[in-house]
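Missing here is one protein chain; the remaining ones are kept as they sit in the complex.
Right after this comes chain A.
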Amino acid sequence: MTNTSNSLSFSLSRVSKMFSGSQFDATTAFSGGGFTSSQPSTLNDSSPAPSNSRETPGLVPVTVKQISEASQSGDEKSNFVINGVDLNNVTLVGMMFEKVERNTDVSFVLDDGTGRIKCRRWINEAFDTKEMEAVMNDMYVRVYGHLKSFQGVKQLVAFSVRPVTNFDEIPFHFIDCIHNHLRSKIKVEGITSANPSSGSSLETPVKSAPNRSQASNPVCAQHSVDGLKGIDKLVMDYLEQHSDRSDGRGIHVDELSRELKLPIEKIKLSLKTLADDGEIYSTIDDDHYKKA
């Protein structure tokens, strides 16, 4: 019993050296004495990731199927991508098959029920040998590794392979994959949902403009019912009424500001909004506009 405990602690100690401190809390892992507590710790450590969706996660739980669908954007040295998220280190749980031991490495195939993937564990020191001796064919194992592409075939270069002793770990791993997948999807969609927010922030100045202008410019009063589009409408109406100028140069922003009695900044903001929507376009330079 004592030996088992020491072996487990030693194993966790090895694992903790492979991750940055922020990603794996060795103290928590030791005090937990098992897998259950270490996983929440990992999840907690991952929580800062949402603040920056482009940040590469430290360790990503995946299934073999997800790996098979991962795309590699460039040459073989670049990272794999799943759902637009870069993979660096991954972890899988599955059954070991076709274990082959050599002096330099131990290779095996991992089958997690969604597919099979070749894995390789390079033997560099006594610890590597000892850990690989503890696992054998037909045994469930937890693998930590880095994805590689070798002659077009995806492979996992493992740096830790441990036997699964608490079989709750198997369904937990699949739930962890689902959780991570959904979270990365939310990130992607979150970026999209940010656009309306950005849009509304652009609209805010326009909203306030009519109110402010009412005090200083009676002309705007008659258009207050148009709300946030009041100035845009004034600009569009003016461009339309003067669209037949013989020189074809378009209307200068200074003329719009003068004739509509509005500050040049508000005119330019309105012109930008209308141009982005394709309602108007700049003509001979960025200061002359025409209705499209």
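To be clear about the criterion, a contact is a pair of C-beta atoms (placed from the backbone, for glycine too) under 8 Å apart; a residue touches a chain by one contact, two chains touch by 3 or more; residues count from 1.
Quick note on the criterion: contacts and distances are computed from a predicted model.
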Among "Cytoplasmic tRNA 2-thiolation protein 2", "Presenilin", "Uracil-DNA glycosylase" or "Ferredoxin-thioredoxin reductase catalytic chain, chloroplastic", UniProt's protein name for the complex chain that is not shown is "Uracil-DNA glycosylase"
Determine which one of A:K130, A:R249 or A:K272 touches the chain that has been left out. A:R249
Residues from chain A at the interface with the omitted partner, ascending: 69, 71, 73-74, 81, 83-84, 185, 188-189, 246-250, 275-285, 290, 292
